[in-house]
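A protein chain is absent from this complex, but the other protein chains hold their places.
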């Protein structure tokens, strides 16, 4: 993907979405029972009455100097607001990704090796259950079981890793686990499919024929090669997880980027919607760039010059 | 001649309700208290917003010259009292001793600047419109001069709707949403983490109002016992209940009624019911045919089973009351219009539809899913109206969309709105909603305009009360809007929160942690 034109389009889309949203931030700021008169005054003071060409020009001239604008409700620059939330979302996403990867690939390998047998069905069934339930519901149910009934974990909130690593883990396990549960199936299925594909490749068959023990074949040849599509999926999954984080942050009251953007949509804090969408998309583009590099490193054919 | 009694003011604020007096010093100090609420404040500029989420926080930081007592009547807070000239044109406030969070003592210059700022940016800025000039003859005296008598002035500046907060003069010079959160309140602002929490801490130099013995509404003697207060924003109702049960939160601004019923027997928790909290209404758009026809509006009035609407939209915590003011308050308008409340007569409704010559025009019911009460009211009302043969379209959007739609003259016929703070603060906001340049029903009604005029300028309480009676009668006679009933809420605390008294916001002064 050539990143520059994509980012240009992304910035235009981020801007355009806001212009089709009805309503504005004045109704949020003034409060639910504000009268039309009170609203009109506030709108004037906030400068919400500018025509869209002016706003578009402002958007790009600010972007040109790396300025994402000012949040109307947060009294904070959009860039600063997002950077402040990024650690929450990233740690949630990475922890979830790690849990999902480990459990998912394990299930996937197991299923592939026992393909067509009972263990395959069981593993895939287990992997798919989490994937098949809406994650907000899963999150609330887990919250009741693990936080209220068993009182093992807190119901929500956040402590930065730098402040208290153990506390961070305590707060993160439940939301990251929920998120991982809903994405684990994706990895399990992908691993299984990739493993199956690799397992019937000639070199694996040859290795088997040569009398190599099954688990060595699987570990040494099959798994490493099966990792390539899994890494690609991890790239895609980071986007999916980022989307899932939106909901999980809402359920577990985590001050992350997802909640920031959803809140901004709900309250019509336009600069935050625009900047937030643009920045998450940019991150996604960069992650995919990184995935491409990792892909190249894993795949010897690409590594040795075949692009 | 206008006296304090006419204004419903307790003389000099020396009257304290007996049950409220509490020995202020016997409390255990210290501890960290966590309160959870659904929304986060749109701004910490107390003057600007009418949002409950902001009020919960800002009324711990700020105080007003007058404030509402436990019964909702204006009593002195930062003022020691007010002398109102017989012609009703001059208000002379004597200020009590108070100190801002920045260490400076409060002076009349601060009060003047704050009042002027409220006139520029205030959420209820109209209350400053009759003000001609403000003088500060000395550091402890503020004199407000009116262009015309304005008997609602004290009610206005004492209202918590968008509090007329007193802030330091230099902060008052700043535009809306640009000031620092510095007030004279018992708690001091520490930090605001959007989507997470607001942190407040006890203001060590807080000057208590020694004219009172105990807490009294938003006024009274406020004793900050708890050292730190965290106000967390937790969007999910289920997560708030879970947090309370797990002991991570001490106070919930509101708990779902079924959850409250289930947890009532839990000894570690306390449920505090408040009735009335607000009332549910259906606003009508008189500019949009066939709503311009009174017979059609009366058909709606006759058709609705308001008890069903209330039972569903409040989860069972409601009271069937017709009044556009709460019973037991000064301006409650008696039985005016009562016979037209909750008629629930489908045959009469159908006959009225025929009389109105209704031909199946589409009627748009506008609601929002951001407030559960609004959503449920519209869904329930729609089913009922469909039942008498009205061609109903439900349009439920999120709050900003519904709100911007309702300010238009077309595109909607009926809109659900819950009014909480307006009926609490008295008749001015309620009547004001239906009068002025932009009445909610989009078509000026001269009778209501006249009621509004009499209410805001009448020097005698009797005149003003009559204006409210006439207003309420007109609302029912012409079916200008439909009052559905009174809504209650349940505030919840952990049992270890001592001396908690439910009120319009969870007050965290006066309480302590056991």
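First chain written, first letter: the chains are A and B, and each begins at residue 1.
In the analysis below, a residue touches a chain if its C-beta (ideal position, glycine included) is under 8 Å from a C-beta of that chain, and two chains touch if they have at least 3 such contacts.
Keep in mind that, in the parts below, contacts and distances are computed from a predicted model.
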| item | value |
| --- | --- |
| UniProt protein name of the chain not shown, from "Monovalent cation/H(+) antiporter subunit G", "Phosphatidate cytidylyltransferase", "1-acyl-sn-glycerol-3-phosphate acyltransferase" or "ABC transporter permease" | "ABC transporter permease" |
| Touch with the omitted chain, as defined above, among B:369, B:466 or B:496 | B:369 |
| Candidates B:238, B:276 or B:485 - the one touching the absent chain | B:238 |
| From A:6, A:86, A:122 or A:296, residue that would touch the chain that is not displayed | A:6 |
| Of B:383, B:461, B:477 or B:499, the one touching the omitted chain in the full complex | B:383 |
| Residues of chain A in contact with the chain not shown | 1-2, 5-7, 9-10, 13, 17-18, 20-22, 115-116, 121, 124-125, 128-129, 131-137, 140-141, 144, 185, 189, 193, 196-197, 199-200, 239-240, 242-244, 246-247, 250, 258, 261-262, 265-266, 273, 277, 280-282, 284-285 |
| For chain B, the residues touching the chain missing from this view | 236-238, 241, 256, 258-259, 261-262, 307-308, 311-312, 315-316, 369-370, 372, 375-376, 379-380, 382-383, 394-398, 401 |
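The rule is simple: only the chains that are shown with their structure count from here on.
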| item | value |
| --- | --- |
| For the chain A and chain B complex, residues of the former touching the latter | 22-25, 27-42, 45, 73-76, 81, 85, 140, 143-144, 147-148, 151, 154-158, 250-253, 255-256, 259-260, 263, 266-268 |
| Partner chain A, residues of chain B touching it in the complex | 40, 42-43, 48-52, 54, 121, 123-125, 162, 175-178, 193-196, 232-236, 238-239, 242-243, 245-246, 248, 370-371, 397-401, 403-405, 407, 417-422, 429, 432-433, 436-438, 440 |
